[in-house]
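As you look at this complex, bear in mind that one protein chain is not there, while each of the others sits in place.
Chain nomenclature is as follows: A and B, assigned in order of appearance, with residue numbering initiated at 1 for each chain independently.
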Amino acid sequence: MSRLKEWFKNKARMNRWEDEFHDEDNKITIPLSKKLDENIENLELLFKDCGDFVRRKFPVGINKEINVFIGYIDLMIDRRIIEESLLEQLIVQVRSVPPQTDKIKTSIYEFIRDGGLATADIKEVETLDEAVLAVLSGDTILIIDGYAKVIVVATKGWPNRGIQELDSEVVIRGPKEGFSEALRMNTVLIRRRIRDTKLKVKQMQIGTRSRTDIAIMYIDDIVRKDILKDLEERLNSFKIDSVIDSSYIEQLIEEDWRSPFPQIQATQRPDRAASAILEGRIAIIVDNTPFVLLVPSTINNFFQSAEDYYDRWTIISFTRIIRFIAAFFAAGVPGFYIALTDYHPSMIPTPLTMAIAASREQVPFPTVVEVVLMELAFELLREAGTRLPGPIGSTIGIVGGLIIGQAAVEAKIVSPVVVIIVAVTAISSFAIPDNSLTVGFRIVKYLIIAFSSVLGLYGFLLGVLTILIHLVSLKSFNIPFLYPYVSSGLSGYDDLKDSIFRFPLFMMKKRPIFSREDQRVRLRFNNKKEE
Amino acid sequence: MFTKNDKISIRQVEVLLILDLYSKAILFLPRNAAEIANQDGWICLIGATILALFYGYIITRLVKRFPNDTFVEFSSKILSKPVGIFLSILLIIKLTVTVSFELRTFGEVVKQVLLPKTPIEIIISSMLLMACYLVRKGFEARARLGEILFFIVLIPIIAVYILLLPNVDFENIQPILTTPLPKILKGSYNLSLDYVSIELILLVGPLLNNHKKLGRASFNAILFVGILNVISAVIALGVFGVIGTKTQVWPVMVLMGLVEIPGAFIERQEILIMTFWILSVFSFISASIYFISLIITRITKSADQNFLVLPLVPFIYIISLLPNNIVQTSDWILFMRDYFRFLFLFPIPLILLLVARLRKLGEPIEK
Partner (left out) sequence: MSQLKSKIIIIYIIISFLLTGCWDGIDINRRAFVVSMGIDKFVFDETKDDPNLNTELSRYRITFSIPNLPKFVGQQGISEEPKFTRVSVGTTISNTYKALESRINKSIYFGHTKSLLFGQELLKDKILLKQTMDTLQRNPDFGKAIPVVAVEGSVEEALEVLPDTQPMVGIYIMELFDNNRENGGFFDEKSLGDLLQNFEEDKTGLIPRLSVGEKDLKIEGAAVIKDYELQGWLDERQLKGLLWILKKDYRLEISAPYDDYYIAYNVSESNTKIEFLGDNEEIICKVLVEVEGNIDEFILDENIFELETIRKLEKVIKKEIENEINYSLEAIQEKYKTDVIQIGKRLERKKPDVWKKVKDNWDEVFENMQFIVEAKVNIRRIGQSK
């Protein structure tokens, strides 16, 4: 019986992260001691087999009476800060100060802390866990003998890609900067665009092993507190071991995991993130990834490209209409084609019907099989094109498409019409600005094909209805996903000004529904009566 | 703040009403009108609309008096519990039978026009399952879907009407007013029964977030559908003439097929336009199923409405397959219509309203 208990205990234990030194959240439980040597020993234990942990114990003071210990991870720091501001001060300068030994002796810690370090960013921590976390984040720790406190000096300086021009989300007009993998750089990029003290940067850590820094940015008086609270609750509702990319967080906090459609938007552009924040949305920046999450997101956010506000309203309205049509085509065209040709050929104009029928004369497969075959082949091509580097990838795409398609037609495996259908579908799916939404349509397309192939136009309708029903009940943080096409009364129909058509900028005076109700006005003209 | 509480806005109520009313009548209405009063059928429709507005008014007053109750609750309050429950069960039966026959008619139309060889069971059951899927998502999902379907359904219809205007021979409607007045009145009454979806307002009380405008909403909805019906009757009469309109089983559909859109890509577009009609029927069916399960929930005071939806499916399915063919279906629908439809449109709400006023129940409405 007790063996069973043992076994259960061990089994349970294996699911947690605790061991002698760590608790269940993977936090270190060893306390700091006043004795430097003990601390050093603990650190050695924790960093056993970590060859990149650099440590140095050295004495300071003219008489070399105080022992001080520095630790950092090799190459994660900016060594100049250590050497110039830290070590030089401690080793050289402090030694040159004539000691008023009595005073100093009792408060050596404060002395070193206040007078011996010539950097601005210094923190004190009192647990080993925080100290170790600091080291692992690129800071340097300074432990002084006789004190159970650790000074953390900010020295972050690991190699970084820096701010580069984006290769996706490209615009013709507008800034070209993109987020990088460093959290602080990203928050800076947003700070530069919103110089308001009400822009808050709330930091937290998620991930018991990765301890990834996450920053939540929002504008305090515009954001809706209920959404903010909801977000924080969701972030606290899980414990994951690591967050490698913001998509981990996205998938864990989204409302409907079963849906093929995304409910949280991700962007690499700082200007987009800043605009979103100014609308009352919240940006979630995750360390080590340039993709920033924007929350809440409705369907319009996925249909807008970054230039939507930088160009003028006529061209943008036109482009948006095309995008919507493209979305519909990307999901519906193959199904519609099957429904028409197999079930209701009377709807197709006669010459076209004859042409289609003639071209299908020797094709061995039924229409459905043709269409699905070509669609799958296209998906394969797409995958292949993504994996291959640079020019080879795009060439394969063209070669594959053209030649294989042509050969297939001539071998009478597929009819030329189907090739056109599939091509139209694929091109339409590329026209949707946001990739995550495109995936939704790509999957849904097969559902519609299935329905259409069995029940014709009625089936097509059922398929479209299914998707509509699903979309209509989808919510992103309590806002209907299809807002403002449904329930637009919720904010007085203003949001329709920015949906399919984008009204001229001077008409868009109010913020959308993401913001608090009393903070809606964002544009006002001088010398004109406000409407 | 929003939408987790299943409340819908006034605009959504209006839209849903329009969809529900539209689906019932629009295909057959010109034929019914022509059969009743020949070329003055459209006048009967005007009369029918006026009557319908009146019914709507009474029902709206009743519902506004009891803002958070459905029919089940306030009928129990007004006329004692057993009577209330009895009436509610009557309503359930009526709704179930109506929806079954509507489903059957729908299936027949689809089978005839779109899918001649497909067994009607499949057509009916697929529509039924789809409606259940929607119902399970909650009434709010239905309202939002309604907003989208509204545009999809009505814009093509209106476009078709506009395009048909050149073909309309207004002389076909002459001579005006040769039918005797009693016949017109009777015809108006008869046709007003086609506005039967109004009774659904009885159940919609607790779902609204703004009761004050309910009257306006139902007025607008009924008026809108009424005008649409009149126009469609006029156009049908104008294009086919009286006799032609009488013989077609579904005149509106043939109308849609006659439209010549210049440079059109699709021929025989009546088939495409049928799909829009299917969408409005879908709206009505999902509404009925929702309300049936709602009433049952309220009667049995059970907490979970979604649970009851699926068991309803076999019932409705079986009932819808009972008639042998469309002639019998049509007969049975007529039977239902003559004896039952009126019940919940007028007498019962009126009685309830009067008794409520007498007994000073519910919240009085400020003028």
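Basically, contacts are C-beta pairs under 8 Å (C-beta built on N, C-alpha and C of every residue); 3 or more make two chains touch, one makes a residue touch a chain.
Because the structure is predicted, anything quoted here is derived from the model rather than measured.
A.B. asks: With the missing chain put back, one of A:Gly178, A:Pro270 or A:Gly456 would touch it. Which one?
C.D. replies: In the full complex, the listed residue that touches the missing chain is A:Gly456.
A.B. asks: With respect to the chain omitted from the figure, which of A:Ser275, A:Thr289, A:Thr367 or A:Ser476 is a touching residue?
C.D. replies: A:Thr367
A.B. asks: Which is it among B:Leu53, B:Ile122 or B:Leu223 that touches the chain not included here?
C.D. replies: Of all options in B:Leu53, B:Ile122 or B:Leu223, contact with the hidden chain holds for B:Ile122.
A.B. asks: Determine and list the chain A residues touching the chain excluded from the picture.
C.D. replies: These residues of chain A touch the chain that is not shown: 341-346, 350, 353-361, 363, 366-368, 450-451, 453-456.
A.B. asks: What does the interface between chain B and the hidden chain look like in terms of residue numbers?
C.D. replies: Residues of chain B in touch with the missing chain: 112-113, 115-119, 122, 129, 171, 174-175, 178, 240-241, 243-244, 247, 254, 257-258, 260, 267-268.
Here is the rule we use: only the chains that are shown with their structure count from here on.
A.B. asks: So how far apart, in whole Å, are chain A and chain B when each is placed at the average of its C-alpha atoms?
C.D. replies: 47
A.B. asks: Spell out the residues on chain B that touch chain A in their complex, using ranges where they run on.
C.D. replies: Where chain B meets chain A, its residues are 1-4, 9-12, 110, 114-115, 118, 122-123, 126-127, 130, 133-134, 137-138, 140-141, 143-145, 147-148, 265-269, 271-272, 275, 278-279, 282.
A.B. asks: Considering only the defined contacts, which chain A positions touch chain B in the complex?
C.D. replies: Where chain A meets chain B, its residues are 226, 343-344, 346-350, 455-458, 460-462, 465-466, 468-469, 472-473, 475, 478-480, 482, 485-487, 489-490.
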